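In this view, the complex is presented without one of its protein chains, the others remaining in place.
Here is chain A:
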Amino acid sequence: MEIIYVYTRKRSEFGRPCSFSDRPAVVNVDIPPDPSMASNFVLRNPVDSYVQHTSDMSEHEVNTERVEVESRGVNHVEGGWPKDINPQEVEQTIRFRKKVEKDENYVNTIMHLGTLMEHCVKQNNAINIYEEYFGEEEMAEVEDEPPSAKTINVISKLTSFFDVLLSKRDPNVTKRTATHLSWHPDTCKKLAVAYSSLEFQQNVKDMSFDSYIWDLENPNKPELVLKPSSPLVSLEYNPKDSHVLVGGCYNGQMAYWDTRKGGLPMEVSTVEVSHRDPVYGAIWLQSKTGTECFSASTDGQVLWWDVRKLSEPTESLVLDITRKGLLENALGAVTLEFEPTMPTKFMVGTEQGIVIACNRKAKTPPEKITSTYSGHIGPVYALVRNPFYPKVFLTVGDWTARIWSEETKESSIMWTKCHLSYLTDGCWSTVRPSVFFTTRSDGTLDVWDFLFKQNDPSLSLKVCNEPLSSLRLQDNGCIVGCGSKQGTVTLLEISSGLCTLQRNEKTLATAMFERETKREKILEARHREMRLKEHARSEGQETEVEESLVEDPQEVLDRVRQEFFEVIEAEMQRRARAETQGLRGKVLGTAWTCNRSRDSLPRGGGQGSVSVFQVKSRAGEEASAQEEESQLPKDKEEEEEEKDAA
């Protein structure tokens, strides 16, 4: 609404001087409030209002464009000849050269430079000017620094190169798990990684099947792209021939590559005779031709192949522990283990948590399975032998890692506590016998040193936020590569304290393994005894079952309690004895007082005398509770090892 006040004046009166006078106020317009208009508005109570006294800020991000760099060399082919000389004409070049040689300046220069050069050449011949004196100085042995590791390289599949390639087809770059890592056997500068998606039946259509070989100098672009017909689950370099790789595919086929010939497989096994499930383990065998390998898969078969002829396997074995060879009863294999020093034996870790040790040279297929070790609740994801003690092996599965000795079949000799997340992979250190690594599904890498600390890992590193799926240690023991679920491979260098052999380490580790093995054997023997007694009792007292039902549980309970205390006592005594022996600096080992023959090998110098003793044993069933002894035959090689180490 407009309020207008009009002020008029006659034109003839313009410009006249003003004379002001007072006047009382006059109301010109009076607008009373109109309550009906209030209905247009809504009453608001309370009213939120804010006041702030700061300066205005804004946030910006800047990131440079990623620049692709490539190393290239320039080869200088022909020098800067003057214009009138044609470098192809030999005569002209010779003439030019002769002309230069006649130049006086040339002669003087060469004489001068010649003397200078001769001096240095003679110097070189006289002594090695870079000779290192005092090179054999013993460095301080006690490593005071805490163990640590640092990331040296992160190889991630996502690079701008791939973005450009794949964005043309699909904007999503499907991330695949790095399922298996294999280091190049000689140079250790190259890493072959197998990528596949292990989710059940989640094959996205545009997921690429490629696996890559990375060169550590160039983490942005793979050195070679391997293109199988189906994603690779496992991939291994041939330890004898570093150009050849074998890979097991997701669809069960085996493929073999030669890196000199490019990224397509040289040969692929035929689908009908291959596995029916992803090939989780593929390892090269020690053979004269260097072309044999074997593979295992969750369909329950272990197949042997000769890579020159992948059209059918040379041998096969069904992992049926009831030894009937039925595929229906077979256990699915998840890991495979093979030690080149024992070429006829190998071990398979299964989905059901059982480790099966097999002998390849057995006469009939059912006898190929020599023994089983059960103890894990979930699939055994990793199975590795200790490179220093081939009888001791590490298994990783469910929430624990366990160490087993081949002799004790009922349970592992050492195990870690249950973690909060699944353990996905593990391996021994190649330089220190008491160190091993495990990866977890919360992205942590654990380094265990059980001579230092047994309850916890000595180093626990959070590598990434996604689960780690595979782990592999380089042969020098310092660099470890871990692959994650999103396909990122991280390389870590661990501190030197964890990868240099400490003094006495071999002897201490041997002693520890022996001690634990002995303990397990005692327990095993006792169990067997109890079972036999139960068996005998139940057979003999079948008629009196009803009457003694009330008594038997009580008796059993008492007996068990008594035996339990006896075992504890014996253990404690043994431990006390072992400790006093250890304090004297001798080999930690237990000695049972009866029937012992001792061979002592005196040694001049060194750290005390190493005494090797053989403990005779009797079968567990016959031994009585107090006088149980267990046998620990020591191989002659282990003795020699100790001699060398001490």
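The working rule: a contact is a pair of C-beta atoms (placed from the backbone, for glycine too) under 8 Å apart; a residue touches a chain by one contact, two chains touch by 3 or more; residues count from 1.
Here is the rule we use: contacts and distances are computed from a predicted model.
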Among "DLRB2 protein", "Protein preY, mitochondrial", "Glutaredoxin-C1" or "Proteasome subunit alpha type-3", UniProt-listed name of the chain not shown: "DLRB2 protein"
Omitted-chain contact residue, chosen from A:68, A:101 or A:410: A:101
Which residue of A:86, A:124 or A:187 touches the chain not shown here: A:124
Contacting the left-out chain in the complete assembly, out of A:38, A:110 or A:342: A:110
Touch list for chain A against the chain that is not drawn: 74-82, 96-97, 100-101, 105-107, 109-118, 120-122, 124-125, 128, 130-131
